[in-house]
Structure formats: structure tokens, C-alpha cells
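Of the protein chains in this complex, all but one are displayed in their positions.
Labels run A and B following the written order; every chain starts at residue 1.
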Amino acid sequence: MQQRTHQITVNTHGRKLYDITPEIIAWAKASGLRTGLITLFIQHTSASLLINENYDHDVLVDMEAFFNRLIPDGDPLFIHTVEGPDDMPAHVRTALTQTQLSIPLLEGRAALGQWQGVFLYEHRHVPGKRKVIVHMIGE
Amino acid sequence: MQQRTHQITVNTHGRKLYDITPEIIAWAKASGLRTGLITLFIQHTSASLLINENYDHDVLVDMEAFFNRLIPDGDPLFIHTVEGPDDMPAHVRTALTQTQLSIPLLEGRAALGQWQGVFLYEHRHVPGKRKVIVHMIGE
Partner (left out) sequence: MQQRTHQITVNTHGRKLYDITPEIIAWAKASGLRTGLITLFIQHTSASLLINENYDHDVLVDMEAFFNRLIPDGDPLFIHTVEGPDDMPAHVRTALTQTQLSIPLLEGRAALGQWQGVFLYEHRHVPGKRKVIVHMIGE
């Protein structure tokens, strides 16, 4: 049994879903392992991970519209406003989505379904440098 | 250290929580491994995984009532309507629940709590064939 580790860095420019699927697929393939478990872990609390449909871009637009309606920037409910009107909403959005995702490796490939993409969901409007730790164990 | 892989297929007939606990427990037991990590990964973006109370059926009814109120079918917020009024709500429900779940294996058993069941949550009304990849590593 072997392990591999990697880091994906995404330079974000505003609130959006950033597709990191190609990098994950390529890294998994290059590992040379056949069967295993890939784990993604984002080291932030105002950006998150999400597996979502990667075919129709409208899905990403609607996903954002939903979260924006559920947790509007500047929501008067929040007292943690020192980092800006989008910071506490970003923490809530992160709580409602994923900080970590694991994907099995089967026959040398990340076992994503046909329509699944892996996204880094940036919830802040300011540019950021987001780090995702990638771990794999397998053989 | 060894690995096992498996696939669970659920033929769904409408929006509902489908209990897959017995199959997971039986598969884990049959593996012959004693200590490890079981990972479930659903290969879809309009059906998801959820660990929930498996005792009182009313909990499942209420869970569905909650999601239905939060993200009603045909919500005018959404522009991705080409696959039907329940498709975009299904993607949002998936985002808010789980695409992947890992459960430790202890003393040869999936370490679920007494009241925990593992459910496949079908979010579409149309019948579907849903696939869950199961991976285990341990010894």
C-alpha cells in the first residue's frame, strides 16, 4: 500500500465555483496507483468543496442564486461583520457545503460519475489564494 | 493492509429516502476485515447520501418536508429548467447533503451509532438507477 500527497492552489477572483476536476483526474492518473481512496481537504472556512453537475453552466448560476437568497450578504442577523458583509455568509455557505471530499480510485481513475465535476466554491468577493490538500492511499 | 470494492445499485421510484444500511452492514461483515475505513460515494448530482435516524419513519417525512419548503420544485429563482421543475432543486438538495460518507470499521462492524441509518436520498420524481461505489481499506 502506498500514499501520495499533493496540493492544489486556486487563485480566486471573486465568488464563484471553480472547476478543479481536470487537475484531480490528471493527478490520480499520474499516481500509477490502481485502487485506492483520494481525499480532498480545503484549508479554509470561507471557501469550500462541492461536487455538482459540470455540464450545463446554468446549474452553477442557479446554485449561487440559491445560496445568495438563503444567506444574503449583509444579513442583519449577523454580528461578525468586521471582515465585511460577505464574510459571515461565506462561513455559513462553507458549513452547508463541504470542507472535505473523498473519491474512490478504481482501475486507475477517480470514480466520478459521468456528470460530476469537483468544484472549489469561493464564497468571498475579494481575490484569494485557496489551498486544497490532496491525499491518496492505495496500490 | 487490504482493499475491497463494491457497487450498490438502487432502483429508485420517486423522491424518497432509501435505506441502504442493511447492505452496507452485510458487506462490511462479509469482508473479513476487522479494522478499517468504509467509504460510500454516489456517482450522481441529483441524488445524495445521508445518515439519519432510522427508527421513527416520521423523521424521514419531516426531512423531506423541510427540503421541499426550502427548495420548492419549480422555484422561479432557477433558470436551469430544461430537465424539469425538480432537477435544479435536486442539485441544490444534493449540495446540502452528502455525495460521500466514510464510516470506520471497528471489530469487524461498520461503526454506526444505535439510531443511525444510511440512506440514499433520491431527489428526482422520475424513476432512476442510482449507483453507489463502496470502498474499504483495512486489515
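The criterion applied here is as follows: contacts are C-beta pairs under 8 Å (C-beta built on N, C-alpha and C of every residue); 3 or more make two chains touch, one makes a residue touch a chain.
Predicted model only: the values in this text are computed from it and were never measured.
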item	value
Sole residue of B:Ile8, B:Ile25, B:Val59 or B:Val126 that reaches the chain not shown, by the stated touch rule	B:Val59
Residue ranges of chain B at the interface with the undisplayed chain	1, 35-37, 50-53, 56, 58-59, 61-63, 65-66, 69-70, 96-98, 101-104, 106, 111-116, 137-139
Touching residues (missing chain, whole complex) on chain A	1, 3, 5, 37, 39, 41-46, 70-71, 77-80, 82, 88, 91-92, 94-96, 98-100, 102, 131, 133, 135, 137
